[in-house]
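Right, one structure below, let's go through it.
Note that this complex is displayed minus one protein chain, with the remaining chains in position.
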Amino acid sequence: MKLTREMLGGTPLKENDFDQGKVLFYDDALRTAYNWDAGVAMGKFLAGLKQGKILGVRCRKCRRVVTPPRMFCEECFSPIEEWVELKDTGVVDSFSICYVRWDAGRIKKPELPAIILFDGADHAGILHLLGEVDPKDVKIGMKVQAVWKPEKERTGSILDIKYFRPLS
Amino acid sequence: MALIEKLERNLDLKSVFMKIPLNHRYTLGVAGEKFFRALKDEDKILASYCPGCKLWFLPPAIFCERCFSQMDKWKDVGLSAAVLSFTVAHYDLEGRKLPEPEVYAFLGWRGIEGGLIHRLGEIKPEKVSIGMKVKAKLAAKKQRKGLITDIIYFVPEK
Amino acid sequence: MAKSKVAVIGYGVSSYGSLSPEVSYKEMMYEACSKAYQMAGIDPRQDVDSFVTASEDFNEGTSIFDEYIPDQMGGMLRPNQTIAGDGIQAVAAGVMQILTGRFKIVAVEAHSKASNITDHIGLLHFATDPAFTRPLRAHPYFLAGLEMRCFLSASRNTEQHAARVAVKNKNNAMLNPLGVHSAKIALEDVLASEPTFSPLKKLEQSKPADGGFCVVLANEKMAKKLSDKPVWITGIGWCSDSYQPERREMSWPEYARLAAEMAFRQAGIPKQKNAFRIAEIDDTFSYKELQHLEAMGLARKGESGRLLEQGAFDIDGELAVNPSGGSLGCGHLLDAGGLFRLVEVLRQLRGEAAGCQVKDARKGMAMSWRGIPTATAAVAVLEV
Partner (left out) sequence: MKRVAIVSAGITKFMRRAQETGRELSFHAANMALKNAGMTLADVQCVAESTAPDAFDGVHMNGEYLSDGSGGWRKPYLRSYVGGGSGVFVTIHGWYQVASGMFDTCLVVASEKMSSCHPHPQAAFLNIFDNFIERPLGCNLLWIFALEMNRYMTVHKIAHEQIALVSVKNKKNALDNPAAQIPEKITVKDVLNSEVLAWPVHRLDISPTSDGAAALVLASEDVAYKYTDKPVWIDGVGWCLDTAYWTNKDLYYPRYVEKAAAMAYKMAGITNPRKEIHVAEPYDPFDYKELHHMEGLMLCGKGEAPKLTEKGVTQRDGDLPTCPSGGLLGVGNPIAASGTMKVAEIFWQLREEAGERQVTRKCQTGLAQAWGDLMQVGTVVVLRK
C-alpha cells in the first residue's frame, strides 16, 4: 500500500476561520487550581530559601550530596536524613538566551535560563535565571552566585533568589 | 512510616498554591459542526445512520463506535422527545446550593439509539415523570451560537 | 489465565487520611513502595524489572506526570511507564508484562493527593464532552442522579436499598484503620440526608481521601521463592463502554459485566454464585455497588437490594461486599481506588484484615470504576 494524500483524513483549519465564523467552537478553561503539600524535603528546602540558605541532602550509602533535597536516594533507595547547607555559589552547567515567553509570546530583553551546579554538591543543581550579565558574556563553566531578595520580601519560594550573577 | 525523617510540628507544614493557566478552544468536530449548524440555522436535531448496525444514533458522529462504519446519512428527528430518566439537581457547577432546584433529563427519540441530555424547564420537579413527552425550546435565532445551549431547555409538550 | 501464573508478593500503604499534609506526593509514593518491597523482601534497584504507575495529569496538577515517578519507586534508569487509568488497569499492564516471560518482578503504584485539588467538581466537569455536555454547565454529579433513577426504575431496587449500601459501608469502615469516612449511622440518617441529585443523597456520595498504594507482582517461580504467602492473580479484566453517556444503556453498567466476564473466564469461574467469599467493588455512589453486583453476576438482576437487606453482603454474610468500608467508608482515592480495593482483598486473603476480617477467605475479587463521566471498569480475581 502506498500512502496518498487522498487516503488521509483530516480537515486543516486556519486560525482566522474562527473569527470569520466559518467554524463553530466552544471556549473553556480548566478551573481547578492546586495546593500541593510540600512535605518534608521540599518544605524544608523552601523554608531554607526564606532564610537565605540553599539546603541539600547527603546519602550516607552513596556519599553523594544533592539538591533539590529528597527524603530518599534515587540511586540506592535508602531513606535520607542528613541535611547539608550548601554555598550559594556554583557554576553554570548550561544556559540559553531566550526570546520567547512560556506562552510563546516574544520578548525584547532575553531571559537567561541556566542550570547552576552548586559548590559543595556532587554535580547537583537547580534551574534558575542569570542576571547582571551581558548575554554574550555568559559561558558554560562560569562561576556565579545567588542574588537574594531582601529578607523581609522572601516568602519561602524559589523566587527568593532573584537570579544568579557572575562571581567576579 | 518508611521515611526516616518526618515533620514534627504542624508549624512546619507548607503548601504551594498554583493555578494552571490554560485556555482551550474546542472545535465541535466534523459531526458536531453539522449537528450544531443544523440546530442553529434550521431548528433541526440531526441523528446519523450506521449502515453496518442499521441504527440511527444520537449524538451523531462520523463513525459508528460499534462497528466503525462511516456514517454519512443524516435525518432530522424533530424537537419532541420523551424523558427516559431525570434528576433534580440541588447544586450548581460551583458547588453552591441552587436557590431553585433544576431538573436534568436524559431524552430519547423513538427509533433512535442514544439521545440527548439537557435541562427541563417550565415544570416543577415533582411533576416530572419517566416517559413524559417534552419539546426543545430554542433560543431566539440571532442569539444562537451553534452550541447545545441553543436549546434553552426542554418543556412539557402540550 | 495462561499457563504461567502471576502473584502479588507484597503490598504497601502510605500515610493515609482525608488530608496528608505531612508528606509530598513523592514521599507518599516512597512510603508505599518501600513498605511493599520490604514485605516482598526485595531491593527495587536490583530486583524489580519494570515499574508501572496509574496516574492522570490533572489529578496531579502536572502535565506529563510520568516524569516524576521513577526516583521514589526505585526505578531510575529502568523501564517505567504510567497507565492513564485505574490501579487495577495498571496491575493488568504489570501482569501482561510478566506473562511475556521477559519480566520476573513488576512494581505497580497508584496514589491520591485528592486534597491538593482545589476544585474536584470543576475537574470532573473538565472530563465531560466539550460539545454536548460542558456548555450546560451543570454539576457533573447530575450524571449519577440520572443513572441512579434509571437503574432503580428498571430494577426492583429501591432508594432504601441504595441507602443501605451507605449504612453498611460506613459502619464496616469503623473497624478499618483506613476508615477515615466511617460513621456509625442508621438507615434513617442516610434517607434523611440532604438530596443532592435526586434520588441521590449526600451520604450516598463518597468523599475524597489521600493515600498511596504499591503492590509487587512476581512470576510463579519468583513468587514461590520469595513469598510464603503469595496471592495469585488468576483473572484480570477491564473494559470501557461508550464515552458518550447518551449512548450507554444507562440502567445497566455493561462495562462492569464485560470486565468481570473477562476476569472470570481467565480464572475459570463459570458461575459467580458462591465463587467468592469477599468482593471489594466500586461504591463511589451507593447505588453503584448494587448496579455493579448485578452486572458482574454476583446478584441476580434486580435482587441485589433485597439480598443486601437480608444481610447477604455483610462481613459475616454469604459474600462480604466491601468489608473494608469501600469508598463510602474509606474515601474516594481517584485512580488509586482500584489498588485500595485490591490491597483490601490481599489483606483478607492473607488474614491481615483485623477487625474487618472475613472468615475462611480464600478467593476474592476487586473491582474498580473510573468514576464520572467514564464507563470504564477493571476486575481482578485473587486466590490463595
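Chains here go by letter, A, B and C, matching the order in which they are written, and residues are numbered from 1 within each.
We take it that a contact is a pair of C-beta atoms (placed from the backbone, for glycine too) under 8 Å apart; a residue touches a chain by one contact, two chains touch by 3 or more.
On a predicted model such as this, the values are computed, not experimentally measured, just so you know.
Q: Quick one: which shown chains sit in contact with the chain that's not drawn?
A: A, B, C
Q: Touching the hidden chain in the complete assembly: which of C:28, C:42 or C:69 does that?
A: C:69
Q: Based on the whole complex, identify which of C:168, C:332 or C:370 touches the chain you can't see.
A: Of the listed residues, the one touching the omitted chain is C:370.
Q: Using the definition of touch stated at the top, determine which of C:11, C:197, C:238 or C:313 touches the missing chain.
A: Final answer for the missing-chain contact: C:238.
Q: Since one chain has been left out of the picture, which residues of chain C touch it in the full complex?
A: On the chain C side, contact with the omitted chain comes from 1-2, 51, 56-58, 61-64, 66-71, 75-85, 89, 92-93, 95-102, 123-124, 126-127, 129-131, 237-244, 254-255, 258-259, 262, 370, 373-374, 376.
Q: If the hidden chain were put back, which residues of chain B would touch it?
A: Missing-chain contacts on chain B: residues 16, 18, 20-33, 61-63, 65-68, 70.
Q: Suppose we count only contacts with the excluded chain; which residues of chain A make the list?
A: Interface residues of chain A facing the absent chain: 1-5, 7-15, 23, 27-28, 30, 34, 36, 38, 42, 45-46, 66, 68, 70, 74, 93-104, 110-111, 113-115, 123-129, 135, 140, 157-159.
By our rule, only the chains that are shown with their structure count from here on.
Q: Measuring from the mean C-alpha position of chain A to the mean C-alpha position of chain B, what distance in angstrom results?
A: 41
Q: Let me have the rounded angstrom distance from the C-alpha centre of chain B over to the C-alpha centre of chain C, please.
A: 28
Q: Please compute the C-alpha centroid of chain A, do the same for chain C, then give the distance between them in whole Å.
A: 36
Q: What positions in chain C touch 2 or more of the other chains?
A: 21-23, 27, 30, 34, 61, 116, 118-119, 122, 125, 130-131, 135, in rising order.
Q: Can you list the chain A residues in contact with two or more other chains?
A: Residues 26, 28, 30, 32-40, 42-43, 71-72, 79 of chain A touch two or more partner chains.
Q: Any idea which chain B residues touch chain A in the complex?
A: By the definition above, chain B touches chain A via 2-7, 12-28, 30, 32-33, 36-37, 40, 145-147.
Q: How about chain B: which of its residues touch chain C in the complex?
A: Touch list, chain B to chain C: 1-3, 6-7, 10, 13, 15, 17-18, 20, 24, 26, 28-29, 32, 36, 57-59, 65, 84-95, 101-102, 104-106, 113-119, 125, 130, 147-149.
Q: Touching chain C in the complex: which residues of chain A?
A: 26, 28, 30-43, 70-72, 74-77, 79
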